[in-house]
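Complex shown without one protein chain; remaining protein chains in place.
After this line comes chain A, so read on.
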Amino acid sequence: RLVKSASAGAFTFDPKLDSETKKAMPAAAGAVAAAAVADQMLGPKEDSRLAIVLVGLPARGKTFTAAKLTRYLRWLGHETKHFNVGKYRRLKLGTNQSADFFRGDNPEGLEARNEVAALAMDDMIAWMQEGGQVGIFDATNSTRNRRNMLMKMAEGKCKIIFLETICNDKHIIERNIRLKIQQSPDYAEEPDFEAGIRDFKERLANYEKVYEPVEEGSYVKMIDTVSGQGGQIQVNNISGYLPGRIVFFLVNTHLTPRPILLTRHGESRDNVRGRIGGDAVLSEAGELYAKKLANFVEKRLKSERTASIWTSTLQRTILTASPIVGFPKIQWRALEEINAGVCDGMTCEEIKKNMPEEYVSRKKDKLRYRYPRGESYLDVIQRLEPVIIELERQRAPVVVISHQAVLRALYAYFADRPLKEIPDIEVPLHTIIEIQMGVTGVQEKRYKLMD
């Protein structure tokens, strides 16, 4: 089947969308591109850059939230960077600052801390000038004049939104403090764990004395939302595509620990013949895997109250899920393998032979290459966004049985891998990738059930 396709159409790009704004254009397509273009045409220049300034007392999960948000925005295709002032402080002033360095009435301490914060902010704004889209400024920022300083520095350069995390639940704070002492480099050399906790609590008290919750500018306040049940989210003066998406994301995430199991369907007849796409049934090896997967799931999830199994609408994933009993199964069209368009059902050699230019242009930029009448990896990411939101929202374990390209994109979200690496991530057949979601971020474990 000789399929000729000359990629015609001279490439023209309008001067108005000059390279500078083009750089600011997020990599992803669809909603993200449409919104970015709209905001750029209407809003003032700096609106296209966004700075999210965290606000909150120590041990309120600021850095945890910042990291999660960075991962989500980066995965959606926005150039995002997470600036942690604590890290700047340690690099500049060393790691063993005692609690009174953080006292409100200690002038040198205050001076040094402002200086470090200004340094971090300069870096962030400079990076934005070179094309960064979303900068996340992670520090306590708990006083009004610190926030005014930041706003003055950002004037005319980027839009600022404050993200304040407030927690009134005593033992959650206690848990966070213990985690901080175990993990934070500030207390790495501190031999005595209890002494570390005492010092940190003192530092916390110093901050509490000068703490002024946010009332100015555009802000989002997350009050006691950790458990995911109840709590309060206050949103003030928020507009634009990105801020809207961020609030939507924050409302849906929570900290209940639960595992997410990602796995490909069992080997299919097309895998054996090296054909891409298609809707083939499982090979013998594939069916054996389905059985092994079923009793793996049964053992792994036996202590869970409930769980759900997600598959695509292609028969090879449904058949792989068929031996699993006792859990509801949901077919998602969004979990379908990447659409290879006219190359559907071909082998790589056939593509190389019949469509040499397509083969070459795919190898050049596998992320953005779109099969003729098919999808690119970026298109796949766009349609997986509701899946990600739902995985973040779910409180029970989820087993996702899907396909290679889709799992690469999903895995890249949880493992925070850059977009350009996605098309080459290793997702072997007959292997289960377990992502443990919880307080200490994301842990990964792999089980290989058969070769």
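Assume a contact is a pair of C-beta atoms (placed from the backbone, for glycine too) under 8 Å apart; a residue touches a chain by one contact, two chains touch by 3 or more; residues count from 1.
Definition applied: contacts and distances are computed from a predicted model.
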item	value
From "6-phosphofructo-2-kinase", "Inositol phoshorylceramide synthase regulatory subunit Kei1", "Ribosomal RNA-processing protein 42" or "RING finger protein nhl-1", the hidden chain's UniProt protein name	"6-phosphofructo-2-kinase"
Listed residues A:R373, A:K420 or A:K445, member touching the removed chain	A:R373
Residue among A:I197, A:I318 or A:L367 touching the omitted chain	A:I318
Given A:L54, A:L204, A:L250 or A:L282, the one touching the chain that is not displayed	A:L282
Where the unshown chain meets chain A, residue by residue	1-17, 25, 29-31, 33-38, 41-42, 229, 241, 244, 269, 278-279, 281-282, 284, 287, 290-291, 306, 308, 310-311, 313-315, 318-319, 321-334, 339, 342, 344-345, 370, 372-373, 375, 379, 382-383, 385-387, 389-390, 393-396
